[in-house]
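A protein chain is absent from this complex, but the other protein chains hold their places.
Coming up: subunit A.
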Amino acid sequence: MATSFTRMMRGRNTAMILASVGAGSLAAGYLLSDSAAAAAATAAERQRLYPPSADFPDLRKHNNCMAASLTPAIYARLRDKTTPKNWTLDQCIQTGVDNPGHPFIKTVGMVAGDEESYEVFAELFDPVIKDRHNGYDPRIMKHPTDLDASKITSGMFDERYVLSSRVRTGRSIRGLSLPPACTRSERREVERVVVTALSGLKGDLSGRYYSLGDMSDREQQQLIDEHFLFDKPVSPLLTAAGMARDWPDARGIWHNNEKNFLIWVNEEDHTRIISMEKGGNMKRVFERFCRGLKQVEHLIQERGWEFMWNERLGYILTCPSNLGTGLRAGVHIRLPLLNRDPRFKKILENLRLQKRGTGGVDTAATGDVFDVSNLDRLGKSEVELVQLVIDGVNYLIECEKRLERGQDVKIPSPIPQFRK
């Protein structure tokens, strides 16, 4: 790949230097620390042998955000750059090259290997982010963070319709590479930092960690029955990005004793945090979510760590689709009449909501129960998004009740995208 060739060119230069000082044969190999040393001298040689056009991927059959934004000119400017940890553009886009895309769903097609990826490769990430997040422009806009659950109103749903409520997000530990790029030691360090912090949680948040590699059969079955267990990713979107390497090393699941606060360690992100419970008390779910998040953040800060965050992009996660809040707040809901109404799709769209099957993304609804959640992640705060879900779901329930009574429903006016 492009980076390997950079090293080969650097290596050849280094070989000449080493040979001239009599440092031994090629057979000894090169020390990794040499690779940075000869970088500058080889750029010209590399351009001559393999110009960026030779490496530019064939994206003619592709339908993802990366392919829509990556031009030969951008590729030429970014190909030879690296983040401070040596992550390259080719590594960011490999998943998008290997997965041309779904005809109906436009996938993102690139990932970050570390926090700096979003800066070093901003020329490609920024238009991709804009494409994916409805025009949010990281160059000029700021993302609001608000985890004050007390601001939520009307957060209790009619439980004749809402079966369960859930809020999830992700957090990354600053200073350690993200799952596509991390070494085994970095991944183990993420696990250590997070598990140590979680062991400091008390009261209704106190709980236990289950390492994927060390789990007993009985524990495994229990976690499967509770719908907590995550498996090695099989989606080629994820495996092509390299995040399944070394499975199941340093992966695990933590949950509190009450089984309504759950954390995944080292799956697609450093951490995924989930607050959930049966029934319609979304306000309580979000309150526990915010409280838990703040406590975990405090516990890692005590030991000198922090979450990846900046005011341009909010919380930094592996996939650009999860930037900002990384938040998906949703319910499992039964709306048999509205579901069959031809206007349902438009109603959801205007409310900035999304319908999924009860198995999550890319699953089908079973027996009229489906998952409804926010579409947006970036450009609106956590409080705004959860309130939007609450107001939207309440509207849907109103529609269902009206249809039950033989009354008509109205398509609501569309919610504006960003605060002007």
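Operating definition for what follows: a contact is a pair of C-beta atoms (placed from the backbone, for glycine too) under 8 Å apart; a residue touches a chain by one contact, two chains touch by 3 or more; residues count from 1.
The rule is simple: contacts and distances are computed from a predicted model.
The complex includes a chain that is not drawn, and of the options "EARP and GARP complex-interacting protein 1", "ISCU enzyme", "Glucosidase 2 subunit beta" or "creatine kinase" the UniProt name matching it is "creatine kinase".
The missing chain, though absent from the display, is touched by one residue of A:E119, A:D137, A:D249 or A:D341; that residue is A:D249. For the chain missing from the display, the contacting residue among A:D55, A:E119, A:E219 or A:E277 is A:D55, taking the whole complex into account. Residues 1-8, 11-12, 14-15, 26-33, 35-36, 50, 54-58, 61, 84-88, 90-91, 94, 97-98, 113-114, 177, 180-186, 188-189, 213, 239-240, 242, 244-247, 249 are the ones on subunit A that touch the missing chain.
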